[in-house]
Each structure stands twice: as C-alpha cells, then as structure tokens.
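For chain A:
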Amino acid sequence: MELREITGLLRMEFLLDLRQRAAWGGMLLYVVSAIYVCYLGVRGALPVPVWNALFWIILLFAAFNALVRSFQREDAGRQVYLYTLAGPRSVVLARTLYNALTMLVLSLLSLLFYVLFLGTDALGEAQVGQFVLVVALGGVGLAAVLTLISAIAARAGSGLGLMAILGFPVVLPMLLSVMRASKGALDGLPWSVNSTYVLWIVALDVLTVALAWLLFPYLWRD
Partner candidate 1 sequence: MPWTRTIAEAGALLLCLAWPARTFAQDNAPGWLEQSLHAAGKMNTVIAVVAVILIGLLLWMASLDRRLRKAEKRVENGS
Partner candidate 2 sequence: MRHWWKLLGAVLVVGASITALRVPLAPALVHSSADRLAPGEQAFRITGYNTHFDQRVRPYVWLATDDAKFCATTVQVEGTGSLSATFDIPNGLGGQLAHLVVFSPTDGVLPLYDAVWTGDGGTPLPDRNCDVTPLAMKPFDFSFPNRSLLYETIRNLNFHVPMWFTMMLLQLVAVVYSVRTLRSNSLRDDDAALQAVNVSLLFAALGLITGSIWARATWGAWWTNDTKLNGAAVTTLIYLAYLVLRGSVPEPSKRARLAAIYNIFAFVLMLVFVMVLPRLTDSLHPGNGGNPAFSQYDLDDQLRLVFYPAVLGWMLVGTWAFTLKLRLSRLEHALDENDR
C-alpha cells in the first residue's frame, strides 16, 4: 500500500465517473426530487428541529443511493484486474476517499437546494460556518460508514435493499451525533460547546475508516 497506488486508484475512479456522467446526474436528480417533494408537502416555514431532521433524512437516503454503486459497478473481470494491480487496503482507502469526496459535494449541493426550496428561516440564529462544517463532516462520515457496508452488500450479491438493512443500524451513531451537532449549530451554540460533538464525529470517522482498512482484505479475497 502506498500513496501512489491510492492516487492512481482515485484517478481511475474519477475517469470512470467522467465516462458515466449519467450516474452523477442521477444522484443529483434524486436529491433534488426528494427536496422538491418536501417543498410541495411542507408549504411554509418549518420549526428548526424539523428542518434539521428532514435535511439529514434526505441526505441519508441520498447517501445510500449514491454509495450503493460504489462496489456494484465492478464486474468479476475488472475485480480480478484491480486485484492484480493494487493491494486491497489501497483499494478500500481510495474508494472511501472517493466516496467521501462524492458525499462532500453531494451534501453541499443538497444543502444549497434545500435552502433554496425550503427557505432560510431556520438559519436565523445559526452559526452558518459551523453548520456548513458539520454538513461537510456528516457527508464524509456517512461515506466512511457506508463504503464497507456497500462492499459487503455487493459481495452478498444483492442491491440497495440489503445495503439499507445492513447500513441503517450501523449508520445511526454517526447520524445521531451529526444531527445533534447540526442542531447545536442551528441554535447558535458557541464553538466551545459544539466542538465536543464535532470532534466526536471526526473520531468516529477515523475509527470507521480504521475498521474498514482492517477488515477489507478479508472481504476482498475469494
């Protein structure tokens, strides 16, 4: 495992995604439609906790939808090819990194659309910088947790259904902490108070990636 391997793999992911731009379009469309449905259903200003919860629920489902492809697009042939090219630990790190970037972009775009459609009333007292930071960290965290789950589901040979069943309880710790931190940011808590949660989310991210790094080689081999 070395840095060059990881960057190479990252480049490959980018190129592959550039080739299938429809997948990215699909992800974005999914988020925008979900937000639009919420907009149609809600009509009017939402109280802060609901605004917050709704955003994270949308993002959670968007994450499932986006990351389920992560290992599924691999057919058997390409997997063998990857296997000869790079170590499993590089593969999982590169893929987690790539998924984290995907989710980072996706969560910030979702936030943009969400604010556009559902209004900024909830951001009245918010520490906006803190909130955006939490959203970014939350997106990365969801990606970190769901990457290994997506790999397991892909190896089990089933799709989004199994991934949702496996992923939901595992992602809950992350989701609850992120929701709490973002609620704190929306309520305008000072950084000194809210930083506990933010650091906690970072710690959870690191732990998750470490676990994926440890376990992935066993998943990889056949």
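The rule is simple: a contact is a pair of C-beta atoms (placed from the backbone, for glycine too) under 8 Å apart; a residue touches a chain by one contact, two chains touch by 3 or more; residues count from 1.
The candidate set was assembled so that all candidates are chains of the complex that A comes from, given by their letters.
In this text the structure is predicted, and so the values were computed from the model without any measurement.
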Given that all of 1 or 2 sit in the same complex as chain A, name the one that actually touches it.
-> 2
Considering the complex alone, what residue numbers of chain A touch candidate 2?
-> 145, 148-149, 152, 155-158, 162, 165-166, 168-170, 172-173, 176-177, 180, 196-197, 200, 204, 207-208, 211-212, 215, 218-219
